[in-house]
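Of the protein chains in this complex, all but one are displayed in their positions.
Coming up: chain A.
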Amino acid sequence: MRVAIIVFPGSNCDSDLHYVLENLCHVSAKYVPSTATNLDGFDAVLLPGGFSYGDYLRCGAIAALTPIMGAVRQFADSGKPVIGICNGFQILTEAHLLPGVLKKNDNLKFICRPVALQVENNGTPFTTKYVKDEKIHLPIAHSDGNFYADPATVDELEQNHQIVFRYVDQNPNGSVNNIAGICNRRGNVVGMMPHPERASEKIVGNNEGFKVFQSLLSLKH
């Protein structure tokens, strides 16, 4: 398996994803700059967290217009797995590869802390190693994680099982229906605010996010 990690100017979780894939999963992970225009030869695409373009204008808005996003769209349209984590999720919504928007947290502050989640859909390429309704803990670290979509869209997401992760116990940012992560209709494009790459080893306090990557590895190629 060959995994592409897209690096936008201002991405800062790219090296964490690279470490998890290369050192913990032992698969080939390559950094692909946002100026590149093709993703030939890759089996999965990861959009990392960070502050692409400084989050200036609107989180993810400028990154969504970079050359690589045309290739990401083609890649997604071909049914191959794509995941956006935190800023990556924001970029996927700005690029309309996923519905909805991510607004400022309802307390208007950056929040970094562990949250409890429920795995709602274990059928995506990134969640097959979880049991449906499994309760896990992952860290969040964002200012703009408050997912919103109009009621019709949210209904559709619910009907089609497109909610992948939902906050349980407490909603940290005010997201509609406690949404923490969603996927597209086809299920191959996932976006999530929590950071599984920061919870992939016991030494950093938690490895409950590692199954996101193990799920990806278990895909047949």
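To be clear about the criterion, a contact is a pair of C-beta atoms (placed from the backbone, for glycine too) under 8 Å apart; a residue touches a chain by one contact, two chains touch by 3 or more; residues count from 1.
Keep in mind that, in the parts below, contacts and distances are computed from a predicted model.
One chain of the complex is hidden; its UniProt record names it "Phosphoribosylformylglycinamidine synthase subunit PurL", one of "Protein GrpE", "Ferrous iron transport protein B", "NADH-quinone oxidoreductase subunit K" or "Phosphoribosylformylglycinamidine synthase subunit PurL".
The residue touching the chain not shown here, chosen from A:51, A:89 or A:130, is A:51. Looking at chain A, the residues touching the absent chain are 9-10, 12-13, 15-16, 19-20, 23, 49-51, 53-56, 109-113, 139, 141, 195, 197-198, 200-201, 203-205.
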